[in-house]
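Scroll down for the structure; my scribbles are underneath it.
All protein chains but one are shown in place.
Now for subunit A:
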Amino acid sequence: MAQPAISVKDLTFSYGDVLAVDDISFDVAEGEVIGFLGPNGAGKSTVVKMLTGQLTPQNGSATLLGMDIVKDRKQVQQEIGISFEFTNLYEQMNAVENLNLFAKLYRVPDFDAIDLLQKVGLGGRDKEHVANYSKGMKQRLMMARALVSDPKMLFLDEPTDGLDPVSTETIHTLIRAATQTGTTVFLTTHDMVEADKLSDRVAFLNQGKIVALDTPARLKQRFGMRALKVEVELPNGDIEVREVTLDEDQTPQTVFDLFKSERILTVHSEEATLEDIFFDITGRGLQG
């Protein structure tokens, strides 16, 4: 791997006696989307806060774009865009004013707020006070604000939590568009489908520790079990679903016997979901 965009070594943070992040290490390549997956309280947001300079690590170190997150905190912050877990917009201002404020503070030349708002699907609602926006619209505006300075790295903390499918899809499209221009994306979520769709690699975080880190496909290959789901019609007319586990020695024979002896209605291949794998590894679900 070339110079990683994010390099984390032995990062640790506690809130009093509660160990939130426990000695984690990982690297993220430039232009990569890394999904941090874990239930509430797993430590995802704490990792984001440390990497974005909102919290100072109690142990360990990290660099973003080659800069130390503690020593070069402000320089790091100038290069990144953050979409926070909770909405933090100026609600008495409209969308254009919200974006223009940050563009001025970042000193972005020739900033076009309307163009950006159209990209996030808020064109035409730009003059309304943000207080009147739905949660999805606010989240899209937060995403737009994170993009104002054309950052090299995006931190998206639960960007689609509680959003409707349309808003979720808009944000997914924006993330994909950002990666196409080489932006590194650090995504935290407890939505395994989202992580699976968007991430080049996912990290499972459980009780402050990274318990698995790999591409979704490899994780499924390594931890999941492939299967065939076969619907058969019984002689009495009832329908029964049979599951045939793949990757076993007797699988070909089992499939052959099934097709020979039963009236097959449908056959579907199935693979383990990230949630299944997370459960297998940690013994707990992602919603916990």
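Following the convention adopted for this analysis, contacts are C-beta pairs under 8 Å (C-beta built on N, C-alpha and C of every residue); 3 or more make two chains touch, one makes a residue touch a chain; residues count from 1.
Keep in mind that, in the parts below, contacts and distances are computed from a predicted model.
**Student:** Considering the UniProt annotation of the chain absent from this complex, which name among "Ech hydrogenase subunit C", "MoxR family ATPase", "ABC transporter permease" or "FAS1-like dehydratase domain-containing protein" applies?
**Tutor:** Its UniProt record gives the name "ABC transporter permease".
**Student:** Determine which one of A:47, A:82, A:175 or A:272 touches the chain that has been left out.
**Tutor:** That would be A:82, which touches the missing chain.
**Student:** Out of A:74, A:127 or A:260, which touches the unshown chain?
**Tutor:** For the chain that is not drawn, the touching residue is A:74.
**Student:** Which residue, A:26, A:102 or A:204, contacts the hidden chain when the whole complex is considered?
**Tutor:** A:102
**Student:** Would you write out the residues of subunit A that touch the absent chain, in ascending order?
**Tutor:** Considering the whole complex, subunit A reaches the absent chain at 52-54, 74, 77-78, 82, 84, 86-93, 101-102, 104-107, 145, 149.
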